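Left out: one protein chain. Kept in place: all the others.
By written order: A, B, C and D. Residues from 1 in each chain.
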Amino acid sequence: MTLNYHKEIMTSHPWTFFKLLFNWKSSVWKAVSVELLVWLIIYAILSVIYRTALADWQMRSFENVVLWFENRMSYFPLDLVLGFYIKLNVERWEYRYRRIGYIDNPCLMVAEYVRGHSEMGRQFRRTIIRYCALGQIMIFRDISLRCRRRFPTLDSIVQQGFMTEAEKMEFERYNIHYKQWICFNWAYALVYEARKRGLIKSDIFTKEVVDQLKEFRTDLEWCNNYDWQPIPLLYSHVVCLAVHFYFAIALIARQHVISEDNPNKIQIDIYFPLMPALQFVFYIGWMKIAEMMINPFGEDDDDWEVNALIDRNINMGMAIVDGGFDRPPELRKDPFWD
Amino acid sequence: MTLNYHKEIMTSHPWTFFKLLFNWKSSVWKAVSVELLVWLIIYAILSVIYRTALADWQMRSFENVVLWFENRMSYFPLDLVLGFYIKLNVERWEYRYRRIGYIDNPCLMVAEYVRGHSEMGRQFRRTIIRYCALGQIMIFRDISLRCRRRFPTLDSIVQQGFMTEAEKMEFERYNIHYKQWICFNWAYALVYEARKRGLIKSDIFTKEVVDQLKEFRTDLEWCNNYDWQPIPLLYSHVVCLAVHFYFAIALIARQHVISEDNPNKIQIDIYFPLMPALQFVFYIGWMKIAEMMINPFGEDDDDWEVNALIDRNINMGMAIVDGGFDRPPELRKDPFWD
Amino acid sequence: MTLNYHKEIMTSHPWTFFKLLFNWKSSVWKAVSVELLVWLIIYAILSVIYRTALADWQMRSFENVVLWFENRMSYFPLDLVLGFYIKLNVERWEYRYRRIGYIDNPCLMVAEYVRGHSEMGRQFRRTIIRYCALGQIMIFRDISLRCRRRFPTLDSIVQQGFMTEAEKMEFERYNIHYKQWICFNWAYALVYEARKRGLIKSDIFTKEVVDQLKEFRTDLEWCNNYDWQPIPLLYSHVVCLAVHFYFAIALIARQHVISEDNPNKIQIDIYFPLMPALQFVFYIGWMKIAEMMINPFGEDDDDWEVNALIDRNINMGMAIVDGGFDRPPELRKDPFWD
Amino acid sequence: MTLNYHKEIMTSHPWTFFKLLFNWKSSVWKAVSVELLVWLIIYAILSVIYRTALADWQMRSFENVVLWFENRMSYFPLDLVLGFYIKLNVERWEYRYRRIGYIDNPCLMVAEYVRGHSEMGRQFRRTIIRYCALGQIMIFRDISLRCRRRFPTLDSIVQQGFMTEAEKMEFERYNIHYKQWICFNWAYALVYEARKRGLIKSDIFTKEVVDQLKEFRTDLEWCNNYDWQPIPLLYSHVVCLAVHFYFAIALIARQHVISEDNPNKIQIDIYFPLMPALQFVFYIGWMKIAEMMINPFGEDDDDWEVNALIDRNINMGMAIVDGGFDRPPELRKDPFWD
Partner (left out) sequence: MTLNYHKEIMTSHPWTFFKLLFNWKSSVWKAVSVELLVWLIIYAILSVIYRTALADWQMRSFENVVLWFENRMSYFPLDLVLGFYIKLNVERWEYRYRRIGYIDNPCLMVAEYVRGHSEMGRQFRRTIIRYCALGQIMIFRDISLRCRRRFPTLDSIVQQGFMTEAEKMEFERYNIHYKQWICFNWAYALVYEARKRGLIKSDIFTKEVVDQLKEFRTDLEWCNNYDWQPIPLLYSHVVCLAVHFYFAIALIARQHVISEDNPNKIQIDIYFPLMPALQFVFYIGWMKIAEMMINPFGEDDDDWEVNALIDRNINMGMAIVDGGFDRPPELRKDPFWD
């Protein structure tokens, strides 16, 4: 789940962000640790070979290679390409978050317009909302690994109460590849039925309820459509290639040159490539942001907790349309009354 | 079709993007292979001439030319201009994707509001949706090469069942250049007729169905309008020119200078221009993103599969408005009922 | 008219953009040809004077001036300022394009809701749409040179059939500076009248028709409002100044220095300033994009063909509301029927 | 008022933008003239002191200071920070312009739905629109200096006819700090009254009129809310600080170093700091764009002419709802009739 760190940074102190640096979960340290280790090991191996195993003329050659590469590191404009690429990923990430399907409005509208304290009224309201939650599950199963794990089969959905056995059988009777719309079709049909039975008092109210369900479904549909149509691979490819080649070459280009007469001999030999390593952390960490945001329905630390959302939706939904239905406190003069 | 690689990157591992590098389809390798080969061959020819065929003073002159060009390579600000240009192309690409015409909402609304299990009811619902799909085909034929190939003539549309022979004749009787609206006009007329016959129970519902069709049509219209009004050629021209001239000049400027007394003599002669070649791959690959996104209705690997969308729309549409019409499971107490 | 080059780049080949380079119309070559010529001539004159007319100490001084300027060329951050400026212009260009006034939706809604095959019904529908087209002309006359040329006077509008003589007299009777709303007011009044006479069956439908006309008018109004309130001149001024001063100074700074003992003596004297000229083409071409997009209602090659749009609107409009009114093919079982 | 230069750049000629350079009003020359003068004077004073008043060892020290500063000028990334800052200001400027309150739609809807040629009908329509204009004045008085100058007191509003004496008294009877809503509340009440008296024929039409007034008011409210919540001062502070410090330091860093043996001795002493001065014009001019756009309701040359807008709104409003009410030309066959 996305780490919520807003509380810790409520007020900006000099040490506010500083504290964040000592966070492990969803930190840059965790994100790049493995890569960094591998990179450092290869770097070390190359370094040891260069310093100990090579003959003099080989060292000279190697140093010339280092020099040649180092002078050409600027050929890769990592900054700009990463900046634009991450901006694009952030925008798509936000676009989907706004469409992730909070069920509040459908529930409140169903509670407002589908009336009746009778058992029938309650059944209508509860079932319409349950079908919405079910539709959300059906869509999330296709795009989210976490949701798929929780609901590997239709039976598991039945087991957790989102679906009855009868509904499952009805659902399976449809002989078509795309089935995400079925639950919503049921919900719509119930709304129309509710209008016919007089639970909804007017056509305008019917349309309003239908509109809310439609908005909910359309939002989810676009989560699905965006999953179906990712950023063209070519774009990710170019960015990923540039970053990886940059640091592959850096393995050589950033070696400390130690021969006295080499023009780019380092000033002091501190063995550990501190600055290149920090650059590695920084750029690879930057790229990891994109990697993490490109599919927020995965299982990364910062990916969305869709299962928690499903539970929240069903609990809150039932509370709104049933438990809290039409129970306003008695009207009295309010405290500001003059 | 756009390669869907979301599944493979569900969770971010150190090797996640690494795997993507060994993808051929829609990879940067495939995108730039031909250009790279041509560029390398010309580079090699120049290199061989310079190293073997030139007299001493000619070499000296050539090396001065190399030096002169190399010092001025920074005159071209490729990064920024490519960054902004690609951002623009991505935005227009997304704008069109959001308007590509998923038929779900029109179908669900038609199923909700156009009632009747009778054959007449079924015919109305099916035909309204079929006209929508037909309208989509008519528009896609104008902008998508793939769709045009599938439906080269009206007869081919009739053959594949999207149009009857009678409709084709009616369609051909219109004597006007712009014909994309005709099918939608038919669909609207059917909706009005359905209201008159009482299949739609209220004016509000009529308006709602019309609104859905309108939204569907307007989305498609803007796919068409964007095709009609591309990014001004001048913009593409400037970007394309800059990139191509940059690498044309690089053919000379990036030659390895080997004369001892030349100030920019290379440190070590590795013959193969590794870094310039990588730069070539990177920048040309970057530009290819724009080239591919500028017209997503073409036939590139990553262009949209409009034919698959058309099939999905008609199959799912028929299932929603006919097969799945008004078949909600019986109302029962749900498993959460207390 | 904007050159439509989508067809030519349907599929991305290695030579796709290459072909575009040999386009003259709306090419960068055409856009910068005059400026480039002037710039090269001045450059040549300066060059000739420097090489032939100056005494030795004058040459020395001149070369020092060249050196002084060249070292300070980086004071102007052209890239970023041009990048942001062009992005802004592109956004405003797209904003207006989306509001340029395609009449499809008003027509389709008028055809849907204003009923009657009688002559009265036809007159109402035709006249409402004609008033919309007329309103568009009235607005375009204020902002587009092309439209103004086609319709220099009200008489010319009458002559081309968009207005009757009686309407012109009525129009002229209004004694107010702003007259763009008049035709739309007429159209609205007709819609209300149609409702009173029963051509429109319900208040909801009336509102729907009015809403479509309103959307059409509001779009056009914002084309007009954006024309009234351009990007503040100061912004254009700063950008334009920076680019022009840059290349004015480049006339001196990019001169080939030929004295042996000057530190920035060129490596080889190729007389023609190839790289500075390419830079000139590139930057001036980039700036031209903005110049062209800042007012797309002008008469540049890539400016919008508003007259073609007006013709399309009236032709298609009449076809939709009259020729194609309420003529759906007979309902039959469709080919997919099982 | 914003200078409208669209007409002058209708078509793009080589000299198009060139002409703009010789504009004084809202030109960059005018914007930076005072600052530039002050800067040049201080520069000159420092220069004179350095060249004439200092002893040799003092000159040496001063030159070292110059060198020290010049080498560190790149510490300030002015370009990017200005670029992003101006982009933000432009966006907020456009956001507010789109909400500045053109009264066209409210008027047209009032004219469409509030019927009656009687004096009562006319009074209703005129008064509703006048209250809208009045509400606009009330809001603009809070945020625009120009509007405040024109209407310093309620009496001045009465005097100019936007308010009657009775309305002023009623207005003053409200005992609350926020009063911007009052006129709109009156307008709404009149609409409801008009419905009750039958001037509006249906509830749907009532809602439509109310919606238009609501949109108009909400737009204005956001002009107000944006004024209440500017870009955090910190942001403006950082940008402004960076630019000013940069040029304060440039006063020293850009001095011409004239001692023979100094490593950054200038090549030629042209006394006038031409390039630094141009850089000053360019950057300060760029920053002035933000300064001007940050509050477009001020009194700068390019700030919005809200008073002209108020006059336009009331004149056009009255013409639409009264003079031009329900006066469509007689229906006849149009010229395109076949």
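In this section, contacts are C-beta pairs under 8 Å (C-beta built on N, C-alpha and C of every residue); 3 or more make two chains touch, one makes a residue touch a chain.
What you see is a predicted model; the values in this text were computed from it and never measured.
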From A:A111, A:A189, A:V210 or A:A253, residue that would touch the chain that is not displayed: A:A111
Subunit D residues touching the chain left out here are 31, 34-35, 38, 61, 64-65, 67-69, 72, 75-77, 80-81, 83-84, 87-88, 120, 123-124, 126-127, 130, 143, 145, 161-162, 164, 166-167, 170, 174, 176-178, 181-182, 184-193, 203-204, 206-207, 210, 214, 217-218, 221-222, 225, 227-238, 240-242, 244-245, 249, 287-288, 291-292, 294-295, 297-300, 303, 314, 318
Just the residue numbers, please: which parts of subunit A touch the chain that's not shown? 2-6, 9-12, 14, 16-18, 20-21, 23, 26-28, 31, 78-80, 83, 86-87, 90, 97-98, 102, 104-105, 107-109, 111-112, 115, 201-202, 204-205, 208, 266-268, 270, 275-276, 278-279, 281-282, 285-286, 288-289, 292-293, 302, 304, 312, 315-316, 319-320, 323-324, 326-337
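The criterion applied here is as follows: only the chains that are shown with their structure count from here on.
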Subunit A to subunit D: how many Å between their CA centres? 39
For subunit D, write out the residues touching at least two other chains, lowest number first. none
Quick one: do these chains touch in a line, a ring, a star, all-to-all (complete), or other? line
